[in-house]
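The structure under discussion is supplied below as structure tokens; questions concerning it will follow.
With one protein chain removed, the remaining protein chains of the complex are shown where they sit.
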Amino acid sequence: MSNTGNANEESKKECLIISWKDLTCGALVRDLKRIKENKTGTWRSLKPIWNKEKCVNCYRCWMFCPDGAVIIENDRVVGINYDYCKGCGICAKECPKKVQAIIMEREEK
Amino acid sequence: MILAKTGNEAIAYAMKQINPDVVAAYPITPSTEIVQIFSSYVADGEVDTEFVPVESEHSAMSACIAAAASGARAMTATSAQGLALMHEMLFIASGLRLPIVLCVVNRALSAPLNIHCDHTDSLASRDSGWIQIFCEDAQEAYDTTICAIKIAEKSFLPVMVTIDGFIISHCMQRIEVLSDEEVKSFIGEYKPNYNLLDVENPITLGPACLPDSFFEHKRAQAEGMNQALRYIEEVFKEYKERFNRELFILEEYHTKDAEVGILCMGSTSGTAKIAVDNLRGKGYQVGLFKLRVFRPIAVSYLQRSLKNLKILGILERMEGLSAFGGPLFNEVRSVLYDEPERPIIISYVYGLGGREITPEEIEEVFLELLSLKNKKRENIEKFRYINVR
Partner (left out) sequence: MKSIQDLIKEKELFSSGHRACAGCGEVLAVRQVLLASKKPIVCAMPTGCLEIVSTIFPHTAWQVPMFHSAFENAAATISGMEAAYQALRRKGKIDKKIYFIAFAGDGGTHDIGFQALSGAIERRHSFLYVCTDNQAYMNTGVQRSSATPQFAHTTTSPKGEKLPGKLQPRKDIMEIIIAHEVPYAAQTTVAFFHDLAKKVEKAQSYEGPTFINILVPCPLGWGHLPSLTIEISRLAVETNFWPLYEYENGTYRLTYKPSQPKPIVDWLKLQGRFAHLFEEKNKHLLEEFQKYVDEKYQKLLKKCELSGK
């Protein structure tokens, strides 16, 4: 039972609906940033390790990432966003054979 | 201005004056004419409406929902199978709190196929979260359609305005209409709760709500319906003040001293009024209750008006197929449950599939009720039919 109690508390916090009285105009979402709370990186069992020295900035990892988890700054790849990377391994697989700037490693825990 | 209009024409004329942004519709007997006449208004440039001649009623309601969610005033019309095909979308319209107005021309639901009037179609949508207002004649349909826009947009609930198929939809009557300007100023501008086309402030509409939030959404929607009667009262009151035309939630006809009453909806009220007149002429104290607003249930009105009767006959134009009567019977009966004194209530199913009902038949019902009024309620057969062979 205590587990149920916790789950309820958790879901209340997550939802932030204090009461139905806050919901006056049907089901919609106005806060588009809150999705960032979903740290899908916790799903990962394999972890991409990006090597800056080897990277040629072809952006293939970026264009094929289903989670938009390859970070580009000033037109250069600068790393992987582990908060959201689910470890699918597409980036490592699609990194050109002769470059191999990304390798997959087992997650520690 | 006074015009000769059928029910369908009256509604189409009201729609022209409302000049909605979007009408998405699919033809179905007997509501077809509404769409047909409206499309000629579009063709003649008499309205600014974007008319979407969709490929099904499901798409008609889907498009109306999308349009209303995009900041547009949206309307449509349908009957029977069309309303049944919309059924899924009716819940979505109300769940998203979109003020769409739908004119339903009541017709029996198949099978067997029948194109004539009964109330099964709209009564079968009773739990879809729509306000439902039944009209007796073309005049009421015209006035109610205009009011429905305002009721919907005040309550953020969708509204069905209904007329009886063929009996009203195709019958020419004298109606008084307002000027275009009067209608325009009465309904005002649509001020949406949210707008998908506001690209500067994007929203996601229609997310999946899991057990942690679905219940709250439904509770909030229920509150919308709890408050709806107040908006209907407000709008009817304003309509009367501005245009001197009275619209009722529950209309009463010779009920003050009546011990015996009949309650019904739609065009049969007109027939029943003649029956009341005839019997009053013969000295019987009988009265008629014409229920206009079926959703929300007009609890306070029904309780106040019906509790002092000795016996009440409920004329129901639907076979509930429940082995315990139809929705009108069951709901009115339930409303009176908490009253210490309450009438005997008898269900009379009538007029299915357009079977005609005459003043004489209603007089017979009144006489039957008179003969039963002093009997013990447990000894009375509650479920009766009018004119079934």
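Descriptive notes on the structure:
We call the chains A and B, going by the order they appear; numbering starts again at 1 in every chain.
The criterion applied here is as follows: a contact is a pair of C-beta atoms (placed from the backbone, for glycine too) under 8 Å apart; a residue touches a chain by one contact, two chains touch by 3 or more.
These numbers were taken from a predicted model, which means no experiment stands behind them.
Set against the missing chain, the residues B:75, B:92 or B:372 yield one that touches it, B:92. Listed by residue number, the positions of chain A touching the unshown chain are 14-17, 27, 29, 31-32, 34-40, 43-44, 59, 62-69, 72, 75, 81, 83-84, 86-90, 92-94, 104. In the full complex, the hidden chain is touched by chain B at residues 21-22, 24, 48-50, 52-56, 58-59, 62-72, 74, 88-89, 92, 96, 196-199, 202-210, 213.
Everything below uses one rule, namely that only the chains that are shown with their structure count from here on.
Centre to centre, using the average C-alpha position, chain A and chain B are separated by 51 Å.
Interface of chain B with chain A (complex): residues 95-98, 156, 193-194, 201-207, 209, 211-213, 215-217, 219-221, 223.
On the chain A side of its complex with chain B, the touching residues are 11-12, 14-15, 17, 19-30, 32.
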